[in-house]
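All protein chains but one are shown at their positions in the complex.
By written order: A and B. Residues from 1 in each chain.
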Amino acid sequence: MIPELGYAITATALLMAVWGAGAAAGSVRAGRPALLLSAERAAVGAWLGLTLAMLLLVYAFLTFDFSVRYVALNTNRGTPFYYRITALWGALEGSIVLWAWMLALYTLIAVRRYRRRQPELYPWVLAVLLGVLAFFLLVMTVPAPPFERLHPVPADGRGLNPLLEDSGMITHPVALYLGFTGFTVPFAFAMAALVTGRTGEEWIAITRRWTIVAWYFLSLGLLIGGWWSYHVLGWGGYWAWDPVENAAFMPWLTGTAFLHSVMIQERRRILRLWNLTLVILTFGLTLFGTFLTRSGIIGSVHAFTQGAIGHFFLGFLALVLLGAFSLLAWRVDRLRAQGELDSLLSRESMFLLNNLFLVAATFTVFFGTVFPLLSEAVRGVKVSVGAPYFNLVNIPVFLGLLLLMGVGPLIAWRRASWDNLRRNFVIPVAAGGGAALLARALGLGNLLVLTCLALVVFVAGAMTLDYVRAVGARRRSGDGWGAATWGLLRRQNRRYGGFVVHLGVLVIALGVAGSQAWSVQTETTVKRGEHVELAGYRVRFERLTASEESNHAKVTGVFTVANGNMRPATLLPAKKFYPQEQSPIAYVDYRLGLIEDVYLVLGDFARDGSHATIRLQVNRLVSWLWIGGLVLTLGTVLAILPDRRRPA
Amino acid sequence: MTARVALRAGIPLAVVPLLLLLAYGFRTDPRAIPTPLIGKPAAPFSLTTFAGEPVSLDGLRGRVVVLNFWASWCVPACYDEAPVLERGWRAWRDRGVTLVGVNIQDTEDAARQFLARFDHTFPNAPDLGGRVSVDYGVYGVPETFFIDRAGRVRAKHVGAVTDQVFERHVRALAEEPS
Partner (left out) sequence: MSRRRRALAAAWLLAGAATVGAAPVAEETVQAIAAQLRCVVCQNLSVADSPSETANQMRGIIRERLARGETPDQVRAYFVERYGTWILLEPPRQGFNLVVWVAPFAALALGLALVAGVMWRWRRASDRSRAAAAPRPVDEAGRERLRRELADLDAR
């Protein structure tokens, strides 16, 4: 019953989305506002249908309805309750449902916000949003239906991929997809602007908050993915330059470029063509990302199964890119605006360089990701392009971006006078250089880390100087530090929200540099009662225990960890044996700290518990990545607050 | 005018090569790694079978050798091909062909159970430490190598072997002049 009902709901939602897209576009062409109303109702209908479909699937999961193939493949009778709900997005078909549902939700929000405020652009925005939604509903109906029936109904399901039984699984896809789908709205506005010819700054001002929120969720999704990788996959790293990781990183890069570049367009009314290109690229890259994950053309730890779905995504990607760029080419004349620059040392130049570096990084990551395919196409030889390559080629660009983060916000528009430069940068430069020299004197030899440290101190110094001066100015009129800061943050929330976000990036940068440079590891076999030492930590192997959980068997190693300062802690790394998996899954245990994490993986062990092979890592500054994420959150919230500068 | 039109058309057309490359991707399998060993001398190995007997490549010089890598946890492929291998062994053992099974990353009990289940009569040995599997560039199970009488690797089959595949390769190598 459920498969048929679900399928019917999906098909109906698809028809409504298709109708809505056509009606919205038609309402402008034919000049009939009734069509627009119909399109809005169709949008509501599609969202309702998707919500129903989701609830139906969750119901099927909770009642162990194995007549639904998706349920049978992704849970079994032992799967814990909450994972049965989140298994909804645990595999291919369900992930599309989640994506489509979020897109439908965003469409409804857009309907509410813009139907009165933007009568010109709105119908086209709705048409594009519903068109994209229709595509995802089509995927849900034809190549990857979540409601396929399984015959005969098995007694028990296969079970969720054990790596997905984790809190990261609950949040990572949700955050990531909120980010991906969020970029559809600025794209829709860009298309509307091109179609209607209203290619001025209007669409940018409207979509500013959408872009920031989407960008934030994408950042959050990437960080949670790193956290998940770190504490589940057992290799002690948080980013592997895996093709699918890259595919999520690329829209983040172009999205960041877009976020900055629109600031120039808002101020100086230039770079229109470029900004439109950026937003098309960003949306295109989100589609490319989901294509890569689902088509199986490039192997990845994330890749879902292969099938016809890849063809659908490639076709849609082609349609979107060709269509959007054709629209752009058609309107190219309206987009030409001559920019003026008084000096190379100006904020405009810094923004241009910012865009250059971010787009260069995007190109690098993209080229490295598809090069194996290119090599096979041209020479028939398979090569790998992995972490060593990406780390090497991206470092100069990321260091350059750090530098720009410090210079950009403080240098003047149009032309920076020597006075401006002196006032704003002499102290931070001195601070950065001083910090590097001090670190060198204290024994830090790694040149890259030194450079990173110098840049971070420079940026932090520049921001602090600006803040102190701004607060100082307010204090002169009588406010205390607190009130002055609060006033500053509220009045200039965009600027200082940006500062806090940059601060978050700094913290993350330090975390990355520190963890790469200073983490140590060892792999060895210990006998029971013996210990291993690393970086001042002493890890003692106590014993092995075995247990049975609801859907797996577990062998746990009990280890005591101590160093001079802290109380001894017990770590319990384990090996989990799931019946549906071919090899055991390593379950890492760790002790997190502000500066150091102790990370333990259980390898082989003797049946009698007499000895075990372990991998012990002491990772440094990894926690700063997660802290940086928190700071990013604060900064984003600040940046999207309603403007207090102008009267309502 | 035409130059401008060309430039304008160029913008959308610039994405076409990329789309073509991605479409090409559908024809490739990222998980299939071509082996560089075809035509090269097969790596020597010296193992002890589950029955306690020694088996080595040098000892089999002059015979066609079919080297099969398997594991008891390799479901369903190794289970599908096991009867095929036993049939092939029984058909060709007197015609100058030897089949050797190499068990990787497995436990002794599970391996013995597998052998008993399929009543394998050809030599099977565990590859402790994985030296032999890495020597042959094995990246998954099951994989089967067809080695000629002179000790060169002539073919590699990834995935479960079928009767036709076995027959085709073995016949070709067996019928070669010594």
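One rule holds for everything that comes next: a residue touches a chain if its C-beta (ideal position, glycine included) is under 8 Å from a C-beta of that chain, and two chains touch if they have at least 3 such contacts.
These numbers come from a predicted model, not from an experiment.
Participant: Quick one: which of A:Thr12, A:Gln521 or A:Asn563 touches the chain that's been left out?
Facilitator: From the options A:Thr12, A:Gln521 or A:Asn563, the contact with the absent chain belongs to A:Gln521.
Participant: Which of these, A:Arg117, A:Arg379, A:Arg476 or A:Arg567, touches the one chain of the complex that we don't see?
Facilitator: Of all options in A:Arg117, A:Arg379, A:Arg476 or A:Arg567, contact with the hidden chain holds for A:Arg379.
Participant: State which residues belonging to chain B touch the missing partner chain.
Facilitator: These residues touch the chain not displayed: 33-37, 43, 105, 107-110, 128-131, 133-137, 139-140.
Participant: Touching the missing chain, which residues of chain A?
Facilitator: Chain A touches the missing chain through residues 78, 233-237, 240-243, 299-301, 303, 338-344, 348-349, 352-353, 356, 359-360, 363-364, 367-368, 371, 374-375, 378-379, 381-389, 392-393, 396-397, 521-525, 546, 548, 551-555, 575, 577-579, 583-584, 586, 601, 603-607, 611-613, 615.
Here is the rule we use: only the chains that are shown with their structure count from here on.
Participant: Which residues of chain B touch chain A in their complex?
Facilitator: The contact residues of chain B facing chain A are 8-12, 14-16, 19, 21-26, 28, 30-31, 33-34, 73-75, 105.
Participant: Using the touch definition up top, name the residues of chain A that touch chain B in the complex.
Facilitator: Checking each residue of chain A against chain B gives 291, 295-299, 310-311, 314, 317-318, 321-323, 325-326, 328-330, 332, 370, 372-374, 376-377, 382, 582-583.
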